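Subset of chains shown; positions unchanged.
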Amino acid sequence: MFGKLFENVRRKAPLIHCITNYVTVNDCANMLLACGASPVMADDCEEAAEIAGICQGLVVNIGTLNTRIIPAMTAAGRRANELGHPVVLDPVGAGASRLRTETALLLMEEIRFAVIRGNMSEIRSLAGAGAATRGVDVNLADRVTEENLAKAVAFAMEFAQTSGAVAVITGAVDIVADKDKAYCIRNGHPVMSAVTGTGCQLSALTGAFAAANPDLPLESAAAAVCAMGLCGETGYKRMGDMDGNASCRNYIIDAMYRLTPRQLEEGADCTLWDGEVRRP
Amino acid sequence: MFGKLFENVRRKAPLIHCITNYVTVNDCANMLLACGASPVMADDCEEAAEIAGICQGLVVNIGTLNTRIIPAMTAAGRRANELGHPVVLDPVGAGASRLRTETALLLMEEIRFAVIRGNMSEIRSLAGAGAATRGVDVNLADRVTEENLAKAVAFAMEFAQTSGAVAVITGAVDIVADKDKAYCIRNGHPVMSAVTGTGCQLSALTGAFAAANPDLPLESAAAAVCAMGLCGETGYKRMGDMDGNASCRNYIIDAMYRLTPRQLEEGADCTLWDGEVRRP
């Protein structure tokens, strides 16, 4: 099924509006092009809604948040909502500052998100669980591992229910959940955390998958997470003994450019959670 | 002749002031360095005119336009005009939002541009031809092809006459025109449209060529288009079977770093338009 969802991205070539941070914006643009979508970045309040209106999906990312662009985020989000286009939130650094936490919460009030993607500290901070995000990185205590997976899945499903969005919590194991079910994904490689922006790129990619498959937000998000993870694996395998995180960054995007729907279908390591859901 | 124009870039190492979008700004800086020029990016109204004054050329690019930097664009443009330095406009996304279209038109009123470079949808929107730009991409209906080339050339010459700038319209065939003559350029490769920022880089490069050859705006622009196209060809040829758009991005800039005036002279596929000019 993930192969089919990816085929839709390639065939429909959705135009994705990103209001995103200036650290990783170039990588997000190239990742969108690599998967077959087209990026357009526009963060001024004067044009945000209009640009959202000509696109098929919107990605809101609060890395390097500044107060000037918050109204652009809400205006674009509302327009996308009116049109029924999926909106993805990447709450970069929520829990690390009051501005980020409060802005993310404000956006969740103003906009109906199809997907919210972050690390466990970021998502916990949006759930009022009092996380202390380590800058833009997950706090050590919050890391999702095989050991605490049941609890993390339950939290993700709870968050999905409360927020109304598909919850994507990335870590050593990635969780993609709505209120009724959850997928656990074990693609990816630790080197990805040494490449700035792999999370942002995944959020952009999730926007492309959701826009091309608007009726399947849960499966679209899971497919995007698997695709990104597979590209991380390919990127890592390609590294020679002089390569580091800069070359790996290129290899990951290259891998998406080369990834076929069939490879995604076959390489996706995604299992439906069927363990006990221990509600928090 | 293009070889000589390129030699002037390498020899004079012009300092190019860019007010440009944050998506592709790093690539623009490295492309300028690759061709032998030096970049300086400055977008605050408090310093824009002063920075323009120490540079030999200015490139104004409205991707990720925000209202804060419009006065910086006009101030820098006026100062460059006073000094007789060439100013290049890249109207990224004109036709996709009212802010972009109107800002580009405002800039054309306030500043005398040596060159205006965009895709056909963007340039049509500036000519009042009612284009609907697809984000930052050309609208399918507007694409320049061998079939509609005569009409496109006529449009470019008309636009050059009206605007007073050399018109550079890039596509499968690139057109570089002033009011009296037009060149058609067939360098380049389709993979360039999968690399974010190749258009922005070309605009920056055009600024460098124009600044190093201030009396020859038409030929400078044509030389820059050929140089960029050749680098796209070289970048594509260098791609191995694991490479995608991220590696290609590097290869294109690398190719400019390695390009010699002689290679440009010999590789340029640029012909003077001598067909009928069908005025629109």
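The letters A and B name the chains in turn, as written, and every chain counts its residues from 1.
Rule of thumb we're sticking to: a residue touches a chain if its C-beta (ideal position, glycine included) is under 8 Å from a C-beta of that chain, and two chains touch if they have at least 3 such contacts.
What you see is a predicted model; the values in this text were computed from it and never measured.
Of the identical chains making up the complex, 2 are displayed, while the complete assembly in this file numbers 3 copies.
To be clear about the criterion, only the chains that are shown with their structure count from here on.
Rotation relating chain A to chain B, from a C-alpha superposition: 120°, rounded in steps of 5.
Chain A makes touch with chain B in their complex at residues 15, 17, 22, 25-26, 29-30, 33-34, 38-44, 46-47, 50-51, 54-55, 68, 234, 238, 249-258. Considering their complex, residues 21-24, 26-27, 63-68, 93, 96-100, 132, 134-137, 194-197, 241-247, 249-250 of chain B touch chain A.
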